[in-house]
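Omission of a single protein chain aside, the complex is shown with its protein chains in their original locations.
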Amino acid sequence: MNAKKAQYFILCGGFSFVFLYSTLYNAARLARRFNHRAQILFRFSLILVLTSLNLPAMGYKVILTVNKKRPVNLDLTTINLPITGFVSFFHRMTGIFLFAGMAALLWMLDSSLDSQESFAAVRDASANPICKLILWVVLAGLAYHMVAGIRHLIMDFGIGESLKGGQIGAKIALVTAIILIALIGVWIW
Amino acid sequence: MLKVEIYRYNPDTDKAPYMKTYEFDTQGKDLMVLDVLEQLKAQDESLAYRRSCREGVCGSDGMNINGKNGLACIKPLSECVKNNKLILRPLPGLPVIRDLVVDMTQFYDQYKKIEPYLQNDTPAPAIERLQSPEDREKLDGLYECILCACCSTACPSFWWNPDKFIGPAGLLQAYRFLADSRDLATEKRLSNLDDPFSVFRCHGIQACVAVCPKGLNPTRAIGHIRNMLLQSAT
Partner (left out) sequence: MVTSITSFGRSGLYDWLIQRVGAAVMAAYTIFITIYLMTNPELTFEQWHALFGQLWMRVFSLVTLLSFISHAWIGLWAVLTDYLTVRLMGNKATILRIFAQMMLGGVAITYLVWGIEIIWGFN
């Protein structure tokens, strides 16, 4: 049932209740079977019964108006994200990635400490191009997350909270991260 | 001719919202976005949007203009039109009632939560509660908010949790009362904010600062609230 139908239902219901009420009341008056007090009681109880009958219909209408599924404009491709937003978005993405990437780092630490042979294995593995790539990606994520995180900490101290300051800070963080990631690449290869 | 694309949705006739393109002749004038809307409405009466004072004071005509939230009445075409195109969409994240008119209930609910009124149980003085010029200065940059919702609806944290995160507009006002020397409910106000959502969903994206038509800075206010929480809790 849609809102229009509900309105119709309530209107018809209302009219029929008024009609019913006046007919019964007038019939009672005509029959002169009621004294004054009985008349008031009759009228009052009739109104009570009729309103309570009508209440669910009224409630139904309220629910319909509130819950009617309204569209929401949230097509992210149409909304400009400021540079500060990009920095924050990548911060989150690298954070999620690092939770998985930590397995690689822990494996390296584990093997490097286990024995002479496994230490050598880590060294050898870091000569393998695929392992190099994995290590670079994980360390790149770490470098970005760390730089963006330090920017966050600096902002927590109230530095760079203006519109300009935030944008400059975001640019500095991006450039620093790119330089660090490049340096890590040079170091690995 | 300027191409104006407008988000259209009429709940009685449309199943889903759609974009409608209008051609508009600016006659070489740098009009405000609202002027364009007014003239388009003269041609197409079915177009719905909110507006009132047309000078950036009432905060009625907040909308997404070429991807950025702003007030249509004080946004000149020269500042927003790109490639001869003007795209108007309703404020992001809030339910659309019709065309560019959104349901602001969620936004107001968050505003209500921070109890945006002075709380002071001491007997009221004969004339008024006085404030030193220095204390009064602390409210600058806070009281000017017109509640247009441009900031909160530009904030991703508010998009995802509009029922739990107070949002930049509400938090700016929360700090406006925390910073007021005449308000005595500071402790209660702070304890109402110390959960992982109300304040701490702010990740400093500053989308709010970037769009505020009054040039206010909710990010800084949120930082002040965090510092107050830190001082009272450690």
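For reference, chains read A and B in written order, and residue numbers begin at 1 within each chain.
Going forward, contacts are C-beta pairs under 8 Å (C-beta built on N, C-alpha and C of every residue); 3 or more make two chains touch, one makes a residue touch a chain.
Treat the numbers as computed from the prediction; the structure is a model and nothing was measured.
The hidden chain makes contact, of the residues A:Pro71, A:Gly149 or A:Gly165, with A:Gly149. Note that of A:Thr78, A:Ser112 or A:Thr176, the residue touching the chain absent from this view is A:Ser112. From the options B:Gly28, B:Pro123 or B:Pro196, the residue with contact to the unseen chain in the full assembly is B:Pro196. Against the chain not shown here, chain B presents residues 113, 156-157, 160-164, 192-201, 226, 229-230, 233-234.
If you put the missing chain back, the residues of chain A touching it would be 92, 95-96, 98-99, 102-103, 106, 109-110, 112-116, 119-120, 142, 146, 149-150, 152-153, 156.
One rule holds in what follows: only the chains that are shown with their structure count from here on.
For chain A in complex with chain B, the residues that touch the partner chain are 68, 70-74, 78-82, 84-85, 88, 92, 152, 155-156, 158, 161-163, 166. Of all the residues in chain B, the ones that touch chain A in their complex are 7, 9, 11, 16-17, 64, 66-68, 87, 89-97, 102-103, 154, 156, 159, 203-207, 209-210, 217, 219-220, 223, 226-227.
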